[in-house]
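Excluded from the complex is one protein chain; the other protein chains are retained at their positions.
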Amino acid sequence: MIECQKVKKVYNLGTSKEVVALEEATFYIPKGSFTLLVGPSGSGKSTLLALIGALTRPTSGKVVVDGEIVSKLPEDFASLYRREKVGFIFQKFHLLEELSVLENVVIPLIPTSSPTIYKKAQEVLKRFSIDHKAKSKVRKLSGGEQQRVAIARSLINDPKLLLADEPTANLDKRLTLEFIEILKELKGEGKTILLATHDPRFLELDFIDKILEVKEGYVIS
Amino acid sequence: MLSPEVLILLILDGAILLFLTLSFFTAVLIVRYFDFSKDTPLQYYLERRSYLVSVILHLSFSLKIPLLFYFVYTLDKLSNVIPGAMCAAGVITSNSYGVALLAVKVLNIYLFGLWLVANREDFFTKEYRFTKFKFKFFIFIYLFVVGEFILELLFFKSLDVSKVVSCCGVLFDATKNSTLFSFFLLDSKLSAGLFYLSFFLLLFFRKKIYLFSLLTLIFLLFSLISLIQFFSPYIYQLPTHHCPFCLLQKEYFYVGYLLYTFLFLGTFLGVSVGFKKFFLTKEDKSWPSLLFDSLYLLVVTFYPVWYLFKNGVTLF
Partner (left out) sequence: MIEFAISSLKRRFWKYLAVFFIYTLLIWLTSSIFLISLSLKKELFLTVEELPEIIVQKTLAGRLIPIEIDRVEKIEEIVGVEAAYPRVWGYYYFAPARVNFSVVGLEEIGYTKTLNNFLALNEFEGNVMVVGEGVKRILNNYYYKEFFNFITPSGEFVQVKLKGTFPTTSALESSDTILLPLPLARKIFQLPSHLATDIVVKVPNPKEVPLISQKIKTLFPDSRVISKEDIKASYQNLFDYKQGVFLAVMLGAFLAFFILAFERISAIGQEEMKEIGILKALGWQIRDILKLKFLEALLVVGNAFFIGIVLSYGYVFWFQAPLLRNLFSGFSVLKPTVEFLPVWDWGVFITLFLVTVPLYLFAVIIPSWRASVVDPEEILR
């Protein structure tokens, strides 16, 4: 599913502020697997997620996702790739606070201007039992509810790949456990999941297929 | 001449020129430094600038088309204050820049259109294949835009309200070999014949894309000549009235807008298929072009046929 070949990322290349964020990394993540990305913050986990999600391009090397070379895509194609294949869950959820739950969830589908997007959104909300709050503003929800909205939004385009960046950093224990349950369920549906975290609790999970450790830019399988 | 219309034309064309100048610098940078295999901040910057140019061109293009009609409208309005002029034709020939200005204006719309075609193709390739090409092409277009603006300034500056000019009746009068338009003065029937002939050639060579594009240009030329020489008298129902501008007026149900839309759209598509094949290595069908060419032909043919049907005689 995800194949990285000698992927290296240097920020501000060719300027005086050059920073090496990721040294040549080579690894493979099979389809339908659950992979953990661990390491201290600032070690290059986010860069790796950004490269796999085609939010940026590598300085050298190649990233192939689902048979598509995503490391060499013009920006608009990268967006298209994300829209069609990737679901993102961010550390701070990154929901638009002034919008309603429903409006937040449809965002990834608005550019498709398909007439069924609100129907789809309702379905996803129902699945995570947050549909009763569809009209409320995100700002007024509790942390747990916000998280479920974020998950619903990441799944509305039915992605093959789910990328999560420190999704539980702001959650208490109960909500983290709830989140883990959902992950398990999603893995059961055959989604490929890549989760970056420094929360040691994840290491104990029984359905982990692979652990990638990132340390000062180096990836160790 | 300082009428509000002239002022607005100059301001809008000036604004377009300003933004295109901005784009011009981007174009030079891109032609020199664009390299998609690189991961440098400069490369990201250039890719993003490329979008800016694309937005500017889109907006300029969609503004240029109404502005062309507005230009003709302005000339029509100015014909009230310029002695002797009865419509835009008199104003435009009142000094030596007018005809060239109008020609460049039309040409630039074609060029903008072709650029947008190239831009579209470029954004549909996953490797920015035509980016360098389209910016080289842009630099070429930019020269014409500057030329247009200079011509426009000169044209409006040299409009003289005290000079008596000719009305369109005189300008297009075949018997008085008098004006700039003498080039257009083929015999009426001959011009119509060449018009139909070039259309059938188009139809015949519709599969040979390069030839088709070339023939489209010839078709455009004969369309304009025959419109002036043969068809317009039928539209005006007056054997001596040969003006290509009065068509746009209310008295003739604004039929000019329809005619010119069909003609320019058809010929643009015709040129664009050749352009696409040559520069963008993309094969397109010629039928959309032929469709609009045919629509033009049908509308324009309707007039003499109707005249014959009603009066039982022809004008020529």
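Which chain is which? They are A and B, in the order written, and residues in each are numbered from 1.
We adopt the following convention: a residue touches a chain if its C-beta (ideal position, glycine included) is under 8 Å from a C-beta of that chain, and two chains touch if they have at least 3 such contacts.
Just so you know, these numbers come straight off a predicted model, no measurement behind them.
**Q** If I consider the whole complex, including the chain that's not displayed, which of B:52, B:103 or B:190 touches that chain?
**A** In the full complex, the listed residue that touches the missing chain is B:52.
**Q** Kindly state which of the options B:77, B:126, B:241 or B:277 is in contact with the chain not pictured.
**A** B:77
**Q** Mind listing the subunit A residues that contact the chain we can't see here?
**A** Within subunit A, the residues touching the omitted chain are 46, 49-50, 53, 55-56, 75-76, 79-80, 82-84, 86, 88, 90, 94, 96, 98-99, 103, 107-108, 110-111, 113, 153, 157, 165.
**Q** Could you list which residues of subunit B touch the chain missing from the display?
**A** So the residues of subunit B touching the missing chain come out as 2-8, 11-12, 15, 19, 48, 51-52, 55-56, 59, 63, 66-67, 70, 73, 77, 80-81, 83, 161.
Just so it is clear, only the chains that are shown with their structure count from here on.
**Q** Where on subunit B is subunit A touching in the complex?
**A** Those residues of subunit B that touch subunit A are 36, 38-42, 47-48, 123, 126-128.
**Q** So in the complex, the part of subunit A that touches subunit B is made up of which residues?
**A** Interface residues on the subunit A side: 9-10, 12-15, 57-60, 72-77.
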